[in-house]
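Of the protein chains in this complex, all but one are displayed in their positions.
Moving on to subunit A:
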C-alpha cells in the first residue's frame, strides 16, 4: 500500500503493487465477468467538464430569482405624479403604465424591471405594502421579495448589520455555490486518487489465452 508521487498522473502505486494488481486482474473470474482498464474517453471527459460549467451557469440566481421590492420603488412613486394621474383619467391604465415604463428606461433597475413586468393592477396591489415598508427609514427595500400578491422579507441569510439585523439580499456569489465547489473538489480529488492507484490505463488485461486484443501482456501464463 505504499504510495509514490514521482509520476502522479500515471500512478500513485509502487511498481510491485501495480504488478500484483495486474496479476489479480487477469487471473480473477468474478462469476464469469471480466473488466477492462480503459480510461474515460476524451469526449466523455469533455462532457463531464461541460456539465460542471453548465451546472453553475444554469443555476445562477439571476435565472429565476424573484424580484425585490426595490425595483418597483420608482414605479410606485410615479403613480402619484400629476402626469400619470392625468393619463390614467384620460387614456386609461395601459397608457399610464407605458409612460411609467418609459420614465424608468434609464433606471439602474431597468434590466430587472424588464424581466419582471407588471401592470397597473399589480402596482395597485403592491403599492400599499411597499409604501408601508418605506416608512421605516432604516429598512432597505432590497431586503424584501415580491411573492405576488405579497411583499415578504427575503429568505437570504447574509451578514449581520450593525443593528443586529441580517442582510437579506441575493449575493452575486451564493454561499451554496461555495459548498458545491468544496464538494466538487473533494469528489474529483477522491476519484483521481482512486483510479491512479490502479495500473496505468496504457495497460490492458488479457482475460484468457486467446485474448490478443492488446498484444502479449499476459501476467498469468
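Here is the rule we go by: a contact is a pair of C-beta atoms (placed from the backbone, for glycine too) under 8 Å apart; a residue touches a chain by one contact, two chains touch by 3 or more; residues count from 1.
Operating definition for what follows: contacts and distances are computed from a predicted model.
K.L.:
Please identify the absent chain by the protein name in its UniProt record; candidates are "General L-amino acid-binding periplasmic protein AapJ", "Cbb3-type cytochrome oxidase, subunit I", "Peptide/nickel transport system permease protein" or "Monosaccharide ABC transporter membrane protein, CUT2 family".
P.N.:
"Cbb3-type cytochrome oxidase, subunit I"
K.L.:
In the complete assembly, which of A:10, A:59, A:107 or A:129 touches the absent chain?
P.N.:
Touches the omitted chain: A:59.
K.L.:
Mind listing the subunit A residues that contact the chain we can't see here?
P.N.:
24-25, 28-41, 44, 47-48, 51-52, 54-56, 58-59, 61, 63-65, 154-157, 170, 174-177, 179-180, 183-184, 186-187, 190-191, 194-195, 198, 201, 205, 207
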